[in-house]
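One protein chain is absent from this view; the other protein chains keep their places.
So, chain A:
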Amino acid sequence: MVNATKGQFITCDIPMAQFIINMNSTLPASQKFIIHVLDNTHLFVQPHAAEMIRSAISEFRDKISYEKPA
């Protein structure tokens, strides 16, 4: 019997995939959102995770960039 799971399909580059996987592993078991790591650049996650991932990435981006104070 074929089994179907609803979720979000993520396509990204390898570093971003690693970043998301790392983020997942730091969360407590009840909040883990990755359902399958499909391959190096594709992930399958829970439907509600998309927003969380986006905000985490932009937070990360802000952290590694420096703005000259005015």
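Please note the rule applied: contacts are C-beta pairs under 8 Å (C-beta built on N, C-alpha and C of every residue); 3 or more make two chains touch, one makes a residue touch a chain; residues count from 1.
The definition used in the following text is that contacts and distances are computed from a predicted model.
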| item | value |
| --- | --- |
| Chain not displayed: protein name in its UniProt record ("LAMI_0B04918g1_1", "UBC core domain-containing protein", "RNA polymerase II transcription factor B subunit 2" or "NEDD8-activating enzyme E1 regulatory subunit") | "RNA polymerase II transcription factor B subunit 2" |
| Residue numbers in chain A that touch the chain omitted from display | 1-13, 16, 20, 35-36, 38-39, 42, 44, 47, 50, 53-54, 57, 61, 65, 67-68, 70 |
